[in-house]
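Certain chains of the assembly are absent from this excerpt, and the rest are unmoved.
Labels for the chains are A, B, C and D, by order of writing; each one numbers its residues from 1.
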Amino acid sequence: MTRYMSLYFTRIGFSVATALIGVFFALPLVWFIFAPFNPRAELGLAIPDPFSLSNFETVFQNTFALRGLWNSLLQSVGGVVLVGGGATLASYALSRSPIPGKHIITYILLLFSSVVAGSAAMVPIFLIINGMGLIDTHIAVIMVFAGGLLPTAMFILRDFIDGIPRSYEESAMVAGASPVQAFFDVALPVIRPGVVVVVVWAFVNIWGSFLIPFILLRSSEKMPASVAIYSFYSEAGTPIVTLLAAYSLIYSLPVIALYLFVSWKFGFRFFGGIKA
Amino acid sequence: MASVSFDSVTKRFGDFTAVSNLGITIGDGEFVCLLGPSGCGKTTTLRMIAGLETPSAGRVMIGERDVTFMHPKDRKISMVFQDYALYPHMNLADNIAYPLKVRGESQEKRHARAREVADILKIGQLLERMPSQISGGQQQRTSLARALVYPSDVYLFDEPLSNLDAKLRLEARGFLNHLQRDLGMTAVYVTHDQAEAMALATRIAVMDAGIVVQYAPPLEVYRRPATTFVANFVGNPPMNLLPVEAMISDGALHLKAVGLATAPLRVTRAAAKALESGKSLTLGVRPEHLSLASGGEENTIAGQLFANENMGPEALVTLEREDAARFTARIFTDEMVALEGRVTLGFSSDHIHLFDERGLRLPLDHEED
Amino acid sequence: ADLTITCRCVEDGVNSEQAMWIKESVIPGFTEMKAEAGEEVNVTLTEFAGSDEQLTQQLALDFSTGAGPDVAGFDGFLIPSFVEGGLLKPLKELAGDAVTNWEGWDHISEGAVALMSYQGEPYGIALGTDVRMIFVRADILEEAGIDPESWQPGSWEELLETARTLKEKNPDSFPLQLNAGVPMGEATTMQGYWMALLGTGEEVTDEEGRWIVESQGILDTLNLYKTIYVDEKLGDQRAQLLGDGRNRTFANFRDGTTALLVEGDWFYRSVTAPDSEFAVENRDEVMTWAKMPAKEPGAGLRGQDFVTISGGTGFVLNPNTDEPELAWGLLAYMNSKEQLAAFQDFQPRIRIRDDVPIPDEPFLTETSQTLLPLTTARPNSAEYNAVSAEIQRMTEAVVSGELSPEEAMARYRDAVIGIVGEENTVSLL
Amino acid sequence: MRQFSLLSRTAGAAFMTPAGVLIGAFVIAPFFWVIYVSFTNRTLLGRTALNPEFVGLANYISLFDAGSFFTRGEFGFSLILTVQFVLFSALIGQAVLGMLLAWMLQSVPKSLKRLTEMVVIAAWILPEVVIAFAWFAFLDYDDGTLNMIMDALGLPRGDWLLSFPFWVIVVFNTWRGTAFSMMLFNSAFSSIPPSYFQAADVAGASSWQKFRDIGLPLIRGHVVTDLILITMWTFNVFTPFLLTAGGPSYRTEILPIYTYRVAFRDFEFGKGAAVGVIVMLINLVFALFYLWVARKRTAKVVA
């Protein structure tokens, strides 16, 4: 019986440790569960009394901030379409066509993108967008995000596609399909779980980003929520805790909803994983 | 339907030659099995017919058409993949009808035809299911249905049964045998299971390291294996092989090896010419041609009992000789074969195979044609 | 034609009044005026909610490429560096005679024009100017037995003495706030360092415009910081170091933790205005102000007993605007008598034009009358911005206790030499 | 020689085009601009804005100026700080914690597993402004949740952002980024045939032995990928800025914040670009190092 315990000690030990880590991850967010519903919220943790939606009412009167959410959605969806589409096509090509040096390409692009992710590259990006006459347009934000995220998306996806048997497309071709037909009819649906991971990842990245829209956009009607959230700063430039908390919650809901949806529908995980 | 022929086809991957100077022809309506160990180039050969690999040299013909560089979709072929390659996102009906879909058939017609084929293959009631919801045997039949849904010149099979368990494999094999009999299709069938090849083929191409070593009907391959490689590969359990020394006396051949006693063999004149006393040969006897003997007689071999597997209608008795070589006998009986210690196995001169030092068959008199 | 105008102003947010003024008064008025003249003009205000620094970044990028608003809110001290970078053009160059002939110039003092000028050329028009002083919590002084009515320190020592008294009374308080550190940015330089340095009789540059990199004045100033934050903990050291430090100082004052706060009049106009976050209850009773004393009486700049410094923000024109005349027209219209008068309804303030009456606000009247004669301005130099950042670092090094005043000054010297070149610096030691 | 492939070269090129154009315009072009500008003294404001000069390696040399290299607020300090930051928050924090979580999640009850994954992933997917604000509230000296807990536990309160700013951003970044490693390792572990672990169970191995002898060696490829990505991301992470703005006294000024300051406050593009290039080189070195270590271990095993 004592030995029986040793097996379960490991399990119980693991459970306790996992729970502790879970608590560590949850703690910083606890405040967020209460503050939005507390009309007198401050930085301190307090159970709302009374529980109230008044913060949300105020937030919903701020058209600028609401439009920010809409803009975020526009830009994220746009960016995700480009990243998802571009990365799928490109990774598929990298995986399936006889392009020389295709392994090294993804690594090099990844490194390049690491430079471009830094703020130093915001200047040339601004200059390029300006040269294209696209300053203050959604499409500029969308394209820049897409460009920056694509290398990593391709890095993740190519590995995934490499792991999918080629016999799917081969059988389609033997059945009479052209390569493009085979791609759309057969490969694409099979790749979808991988694309979903990339899409969620890209969405989350764009949804939260501040710098790129900030540099590329000018008019307040186009600013995404990450910028619009500053409208909940007071005259003196300090955050208005109540409204900010409420808005943050609204602002967070789409990514959480997306995550829940995806993990319910497809299971959000790196199927087998990406490996060097 | 059409024939398939290879004209000096070679396929290299980088430095490695996977198929070398292949020149076989598969007649119209023939069911040819490519048989050989893993890595011998079977799949590569098949894929060259399908157009999924391009030969490095030579030509591939289907009927009168040179298809060497033709895209798979234009070849009028069907193929069953080892992993079935059923599309996980389509139900069985759509999977089966896919070749019709890419040819632009209407949804209605496609499904009608899919149902027809599915009914023949006894999966008609599963058409709404997804591939993940059916068993391995049903998956196998679905992939077969997909290959049959559309009339093709040639049907290709790449180890289609290897993922099935023993019983399903047997059942599917019978089914394919029946289908071939019914449709008279031209088929090329890759397998490394000799029983499958024996059961299905009209002709077997036995391959070894990229080369076809024998291309003949199954019983021919079984009865007169062209090389020790074929002898060892075809037959289950494989043929027992033993190095022996040749002794010619009185125009008859005597074989010498420790613990072995053979009756003098008459060999063909041609063979006799090539043979000299003292030459080392290989003697082969199939397990089913060995029986328990009391010992000491001619045409016997003796050794220590190594394993004794009683399995219903037959038993496999294996003895191990002093030189660690093993001999297995397959004894058809449903009695318990109880043995211990030293065992002697006997055989008849009629069932002896001989191979020269290069492994090539030496024709014996009793099989002269 | 379309015009855009940008400022760091958001309705119900930062500089809300300014946004309201532009949206409700300036734009309708201007479009109507133009419509009467038969010109259809469409003006939009881009409300910018980010920080000053972020607006500067956007404008710098925009002006370098031809993008951006036609009229932009702008802090005067950035004009030299923008001009040197080719990112601004003189008003006259952009709109020609219309500028020269503008009636408004006659009503704006030379000093006020200079706020938005560089090398004698105006690049924009300031909305107004400001002054700096010590804000005082009268109630707290009273509690400590000090009469707030008559309280006016004559020297640093007297200022410190008061602070010590208050600290003794309430050891948990941080009675005195003199801005320091990097996070507060220019607020450290203007509201803190300058206010002290001027009291030693020095400025950041000498008369010839050379940057002073070593001097007794710098040391005295740094020692004052050290006394306040390190040696005697009279000030809230954390507030100087944390990212949101400035707001902490506001909160400290609101909560009475700090009784003496050196700030600009913006603190009165905006920060503590009724209903704002840092509104001081019963402001008219509990909040008064005093002049910032020199180190010793008469030791201040120009031999003054008291010191202060002014800056100004206003609007500039985009150097690449497609409609320079129209843009100037808008800028001029904003600074017309009527519009500035209208602005008083949104936010009373001393306006740049002498023909706009000073509103009936005792605080504004008193402070402007008392302090404007004492004031001075920052050097009009392209390097000021970079040097100011070094000043902030220097003060932070001292108040955090990391470096001694001497060490901090030595590092400052090296850094400034790196920015402006050794030939443009001078040591007064 | 024509050679069959699933996607012809032309079709492949066509498939690459959309991504290629975007990457070309917004990754490759800016990349070369950055390289080029790093050799000039280009600024946005001031005199060198109009007439930038080619200065060769001067930007690089000035970054590595020995006199001020270790001074706070200088490149050298940031560089060392960042390397420590990457070491503690990415390699030790995210990777090790992610690994630990992934390992333990294999054998805890399903509901606990889901819940834990959920919060860990929440930390990863929530927008950074929101996250920064939450942490701000969490760490607040006077009423922050953390100090409330410290009080409750009878421990001394901490002035976290002021006293341990570096550790705060280390913990913060660990908290923020662990999800990725966890998910990656999780799926890596679950792709190992369970029989490997059962065989070890039967052989008598403890959990630690199973991890050391089987789990870890088998997901080495995933570990390398993970390290390459999180190292790169951590070298570029800007989010701590929202928490500390690089302070106090530059004590949390990691390279991305340093670059931001140089390029966007001081508008010294040349210098900022040079920093960007150096960061890329460091990333390259790290990536090669990981690959080399992984390969060396494999080689040793094979030999």
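One rule holds for everything that comes next: a contact is a pair of C-beta atoms (placed from the backbone, for glycine too) under 8 Å apart; a residue touches a chain by one contact, two chains touch by 3 or more.
Just so it is clear, the model here is predicted, and its values are computed rather than measured.
Novice: One instance of each chain type is visible; tell me the copy number of every label in the full structure file.
Specialist: Putting it as a formula, the complex in this file is A x1, B x2, C x1, D x1.
One rule holds for everything that comes next: only the chains that are shown with their structure count from here on.
Novice: So what's the Cα centroid distance for chain B and chain C, whole Å?
Specialist: Their C-alpha centroids are separated by 92 Å.
Novice: Taking each chain's centre as the mean of its CA atoms, how far is chain A from chain B in angstrom?
Specialist: A distance of 54 Å separates the two centres.
Novice: Distance from the CA centroid of chain B to that of chain D, rounded to the nearest Å?
Specialist: Computed value for the inter-centroid distance: 56 Å.
Novice: Listing for chain C: what residues touch at least two other chains?
Specialist: Correct list: 57, 61, 244.
Novice: Where in chain D do residues touch two or more other chains at once?
Specialist: 3, 44, 136, 264, in rising order.
Novice: Dump the list of chain pairs that touch, please.
Specialist: The set of touching chain pairs is A-B, A-C, A-D, B-D, C-D.
Novice: Considering the complex alone, what residue numbers of chain C touch chain A?
Specialist: Residue list for chain C touching chain A: 4, 6, 10, 12-16, 44, 46-51, 54, 57-58, 61-62, 65-69, 244, 246-247, 250, 270-271, 273, 276-278.
Novice: Applying the document's contact rule, which stretches of chain B touch chain A when the two form their complex?
Specialist: On the chain B side, the touching residues are 50-52, 71-73, 75, 77-79, 81-83, 85, 87-90, 98-99, 101-103, 146, 150, 156.
Novice: Of all residues in chain D, which touch chain C in the complex?
Specialist: 43-47, 49-50, 67-68, 71-73, 136, 141, 159, 161-162, 243-250, 264-267
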